[in-house]
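Attaching a single structure in structure tokens format; questions to follow.
Missing here: one protein chain of the complex. Every other protein chain is in place.
The first chain written gets the first letter, and so on, giving A and B; residue counts start at 1 in each chain.
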Amino acid sequence: MDKKTNPTDQARRRFFGQVAAVASLTVAPGIILQQVAHARAPELPASDRQRWGILINTNKCAEGCDACVTACQDEFGWGPDSPNEKHSAPNQKAQWIRKVKLTDKQTGHVQTLPLMCQHCEHPPCVDVCPTGASMKRADGIVLVDKHICIGCRYCMMACPYKARSFVHEELHDQKVNAPRGKGTVEACTLCVQRVDAGRQPACVEACPEQAMIFGDLKDPESAISRELRERGGEQIRADLGLNTGIRYQGL
Amino acid sequence: MTFGQLSRQCLMVAGLFLALPAIADDTGPLAGVPKPRAKANPEFGCVRPEEDMRKHHMQYLLHHRDETLRQGIRTKQFSLAECVNCHITPKPDGQYARFGEKEHFCSSCHTYAAVHIDCFECHRDTPDPEKIQESAMHNPHAGLKLTRKDVAPLSATVGEAR
Partner (left out) sequence: MKNIRYSTIKGNSAGYLALLALLGAIAGAGLVAAFMMEHYGHFITGMNQQIVWGTPHVFAVFLIVAASGALNTASIASVFGKTAYKPLARLSGLLAIALLAGGLTILVLDLGRADRLIVAMTYYNFKSIFAWNIILYNGFFLLVAIYLWTMMDPTKTQYTKVAGFSAFVWRLILTTGTGSIFGFLVARLAYNEAIMAPLFIVMSFAFGLAILILVTMAACKWTGRPLGDALLRRLKNLLGVFVAGTLLLLLAYHLTKLYITQYHGVEAFILLNGGVYTQLFWIGWMLLGSLVPLAILYHPSWGRNRSLIGFASVLVVLGGLAAMYVIIIGGQAYPLLIFPGKEVASSFSDGIINSYTPSLVEFVLGIGGMAVALIIVALALKVLQFLPESLADEVVDPHHK
């Protein structure tokens, strides 16, 4: 089906655009407003007019706090509290997001930050995947299509952030939102099912310090764009030129 | 065996396979063919007429899976999770049937037909615990009021899905 020439779709898009515009004018400002603006009708595809990203203020990220990691585990059913991956050794278990502690070699300055898939604009994992299972959605979210993943792990070799995990054993009772299984590769999905429903990723929602801002990098008026404009934000391994969707302050 | 004999036998075997779908299409019940387990709530009906689902559910699911994963289209009509929520019902012991057990809606036919599917190596094979309550009280296909006459126009979509 050719999306560009489908008049029904265009009409729907215009309609929802208007609904969102009206909603943002009438609804009181705040988080609700942002959520309505993000919402997309279920039958509409993700669009390249958005690019989703997260800005993480490492100065607010508290050492010892792993609320974002726990929230991700709850949302997707991995980690020690999940009934799965009991046979795998600790270094064989999946980790979609991890807290990293950095100590400056010169000054000894210590900081911590959450590290997950950086949702690159030019993702090396997508480049190297032989079948095209590693893919990037129109709105910049990088995903694994486990239906055609053959489990070769070349994406794990290619990722500069070690963001991907391989499932080493059979799984049961997965979360409905997180189909995952033996022999395929997986990673942070930027909570794509929440984003499509106009909600925030679980890690962002869970952060007790509000150190993470989720939003549309292409919308100059979004909170994340404003914060990036005013206070800046760096990419990890910016030298690689991957243009990551996840940005950090205070690196 | 001469070449002629061999080719005749091959033809016979091929003919058998060709005839199989025709037999399966027959509305008359075949002895020994298991019936899929009844849906959770007969009054809601399926998202498409049953005979259409029997023939085409794999195409609907395949089309939906690519649209959902790659484009973020999240309609519920052909969502595998919704199929499971509605069709997988508790066994007499109160436990939900797992894929591979004969009481599991998908297993019941797929085991018989020896058609291997790997959906449930990644997807949950039992209803969403958060949705069980909901499904029992509400029509999971809310908003989809499909009747027989919907089949024809919707079949066009299937053509595209293929």
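Everything that follows uses one rule, which is that a contact is a pair of C-beta atoms (placed from the backbone, for glycine too) under 8 Å apart; a residue touches a chain by one contact, two chains touch by 3 or more.
Predicted, not measured: the structure shown is a model, and the values here were computed from it.
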For the chain not depicted, the shown chains it touches: A
Which of A:E43, A:E170 or A:E209 contacts the chain that the document leaves out: A:E170
Full-complex contact with the absent chain, from A:A158, A:A197 or A:A223: A:A158
Residue touching the undisplayed chain, where the options are A:T184, A:Q200, A:S222 or A:Q249: A:T184
Residues of chain A in contact with the chain not shown: 87-89, 91-95, 98-106, 115, 124, 126-133, 148-154, 156-162, 165-170, 182-185, 236-237, 240, 251
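Note that in this section only the chains that are shown with their structure count from here on.
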Sites on chain B touched by chain A in the complex: 65-67, 69-76, 81, 98, 121-126, 128, 130-131, 160
Of all residues in chain A, those that touch chain B in their complex: 1, 40, 42-46, 135, 137-139, 143, 145-147, 170-176, 179-182, 184, 192-193, 196-197
